[in-house]
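Note that one protein chain is taken out, while the other chains of the complex remain in position.
Order of writing sets the labels: A, B and C. Residues in every chain begin at 1.
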C-alpha cells in the first residue's frame, strides 16, 4: 500500500531534530561553542528577559557590578526616604561625626539592609520606624535571592570537555573514519557519557537549495567512564553520508558537524551537557591522532596539550 | 487458548493512563492550560492544604501579601507579648521618641525578628530576655523558610512552550495528517524533547456512552534539540483512529486532544513538562502551517508571532 | 550444552532483588508502610547514626525539641564561658536590669549567636572578644545547617499515594485477577508513574522451608498520568504463580505482596517513591471495586473515601 510506505519512509528519516525545519539559508546553525544561531521575535517580555537565566549565566564581573549596583540603588532610595521624612527621626545623627545628614541616612540604610544595625543611629517616630522595619524585611528577602544566585553560580557544574581543534578523516580498519577526540579537562569523573554527531550540508533538490541534517553512526556512542580521552569514530562505509566527500565538496555544500556530549558528574550526580560544532574548514583529511597518554610507573598521565596533535596518514 | 488471548489483547490496549477510568460524563478532562478537571473529596487535611505546593505556585502578588502579612502578624504577636510583660523591661523606651509604648514594643519585635538589633531599645529582665531570645531564634528559622520559598519561586524553571492556537488537519505526503506546531519562547535550549498526543472521544458501546482514550502515533516523537519550531505530525493512515473523522463527527463525540511535552533545560539540566489540550472546536480541517523562519544572512530568525499562521490547503 | 542451559535458566529467574537471599525465617520482610524489617549489625558509627537522614525524616515535634535543645545548650556553653572569663569583660552588665551575672552572659550569648547584637551588653577585653567573634561565626554556620534542614524538611516531596485497604481477587475478563487500587491523594499531578507487584511465600523444597519471591505481571505497569484512580491488575492466567491459590493456601505459606510505585511530581519534577505491603490476611477473594468517580457537569469528582469500597463478585 503506497500510502503507508511513504509514511514509514518518513518515519525512518534521521532523527536529528532539525529535520523538519525547511530553510534555504546557508547560515551556520550552531556556532563553535555549541550555541544556536537563532534569534526570536514575538517573545513575551518575561521570556525575553528571562532574569534568572541571565543572572546565573552572565560573567562574574557583570554579576559583581549588578550586585553592587543593586546594593547602592536600594541604599540610595531608602537613604533619600529617611532624609525626606526628616533626619530628626534618626536618633544619634550628629554633625560631629563628619557625615552630612544625607549620608548618615544612607549609611543607616545600609546598616539596616544588611541587618548589622550598630545602633549609633536608630529610628524614632512612626514613619521612619515603619520604613526601617520594612527595609530590614526586604533586605533579608533580597539578600536571599542574591546569595542564592551567588551560590547557584558557584556550585553550577561547568563541564570542561575539550574537543580536538579539528575533526579528521583518518584511516580506520580497512576503510576510513571521521574522528573527533575529546577529553575531560577536570579531575572529577564523568560517567555514563553519551555522544552523538549530526552532519549537515546544503543539498540542491529540484533546483532548490535545502539544508539537510544527518545523524552519523558512531563506532561507540556511549562509555561507562570518561577517565582518559575518547576518540569518536564514524566509520565511512559505503552507506555513510560522508562516503565520497572531499574537502572541496564539504566546502561547496557549507558542511557542518555538531557534536553533543551528555553524561553525569559523579561527585554530585549532576547531569552535564556539552556541544561543539565543526565547520567544513575545521575538518582535515589524511591525518591521524597521536597518543595523549604518557606511560608512567604508577599511574596514567594524560597530556591535554596533545589533544589536537595529529600526524599525516595515508587514507584507505 | 482463549483466556490468554483476551489477556494479551487487553495488554496491547493503548497505554494512555486514562484507559482504566470508566466514565459516562462528557466533561472535558483537561483544560487548555493542561490542568486536569479533577476534584477530590476525602483528602486528608495535609494533602488538601499542601502548603509548600501552594506557596511555590501561587501568584507573586499573593505571595507578597502573605509574606508581609506573616511579618506583620508575628510582630504584632510579639509586640503584644512585650507590652503585656511590661514596657519597663524594654530599656531605652522613651516617650520623647514619638512612639507610644505599644509601638516601641512592636518595632523592637521587628528589630529582633530580622536580627537588626539596633539596640536603642534592648530587653532587660528574665521574661523579656527569654522571649526576645526565642524570637530571634524563630526569626532566623522562619526567614529560612520564607527566603527558601522566595528563591525556589525565583529559580523554578517555567517552560514557555507555545502551541499553535489550533490543531490542524493538513495534507501530509499522499495522505493527511493532524498537525500541531510548538515553539520554545525562551532563548535557552531545550534538549531531548519528547512529545505525545492523546485523543479522546465519547463512544457508544452497547448503548452506553463511554469516554475512550487513544495514543496517536507521531511521525517523530522525540528530537535531540528544540532550537526552532517543531510541528508534531500524526499521519492519518487507514489504521489511525482519526481516519474518516470530520469536523462534525469530532464535535458530536466531544473530541479532545491532549499534547504533552517533556524535555530538559540544558542551562540547569532541569526537566521541564508542558501540557496543552485542544477541544474539537480548536481543530481545523484543510489548513497548512506557514513558515515561521525568516531567512537572514548570518543567523536564523524565528518569528513567534507566526506560530499559528496557516493558509488553506486541499486535503488528500 | 547443559552448562549454559542451567546458567540461562538462572538468568531468567524473576528479578525481584530478593531472589538471592536464602532464608528459612517466615518473618514479614516488609511492613505495611513499605519499610523493610531488616536490622543490621556491624555498621560503622557514621552509618548507624546517619545524622542527616535522621534529622530530615524525624517527626516535626522531635525536630523542634532538638533544635531548641541545641540552641539552649550552645547558649549555656557560651554563657558559662563568658561568665568564667569574668563578667567585667561584658560592658553594660548592670544589676539594675534585673538579671544575675550569669544570665546576662547567657542572653549576651544568644544575642551573639543569632547576630541580633543589641549592644546594650558588648564584649571588651581580648578573650571575651575572641570568643564572641567565634560564636558569631559558629552561629552563622550552625544556623545554616539548621535552616537548611528546616527548609529541606518543609520542601521534601511526600508522596501521598493511597492504597486500597485490601488486595482483592476479582473476576477479570474471562479469568480472575489480583487487583489493588491506588489514588493520588494530593492535588498535584504525578506523571510517568510505574508500578510493580512482588509476591512472596514460603515454599518447602527438599524438606527445607524457603522464602521465594516472584514478580507479578501487570496488565498495565506504567501510566503517563495519574490523575484519577488506578487499579493494578495481575491477570491470574495458568502461568501465574497465583493460579490455584486460595485464602487458606496463602495463609499457610505466609504469603505477602509488595507494591512499589515510582513516578514524577510534575510541579517540581521530583521523583517520588511509594511502597505498600499486603499480608495474606489483607487479600480478599471474590470482590470487585466499586467506582470512585462521581459524574459531574463540568469536572471529574474523585471520592477518595471510596478507594477501598468493594462488592461481592462471583469468580470465574
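To be clear about the criterion, a contact is a pair of C-beta atoms (placed from the backbone, for glycine too) under 8 Å apart; a residue touches a chain by one contact, two chains touch by 3 or more.
Nothing here was measured: the structure is a model prediction, and the numbers come from that model.
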Chains shown that the absent chain touches, full complex: A, B, C
- prompt: Touching the left-out chain: which of A:80, A:127 or A:146?
  reply: A:146
- prompt: What is the set of chain C residues that contact the non-displayed chain in the whole complex?
  reply: 1-4, 6-7, 10-11, 13, 15-25, 27, 29, 36-44, 46-48, 50, 52-53, 56-57, 89, 91-92, 111-112, 115-119, 121-126, 129, 132-133, 136-137, 139-141, 143-145, 148, 152, 156, 196, 198, 260, 270-273
- request: Tell me where the left-out chain touches chain B, residue by residue.
  value: 115, 117-119
Field: For chain A, residues in touch with the removed chain
entry: 67-68, 71, 75, 97-99, 103, 107, 110-111, 114-120, 143, 146-148, 150-151, 154-155, 160, 173-175, 185-189, 191, 193, 219-220, 222-231, 235, 237-238, 264, 266-269, 291, 293, 295-307
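Keep this in mind: only the chains that are shown with their structure count from here on.
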Task: Give me the rotation angle that lays the C-alpha atoms of chain B onto its copy chain C, rounded to the nearest 5 degrees.
output: 90
Task: State, to the nearest whole Å, the distance from the C-alpha centre of chain B to the C-alpha centre of chain C.
output: 26
Statement: Shared-interface residues of chain B (touching two or more other chains) are 111, 115-119, 143, 148
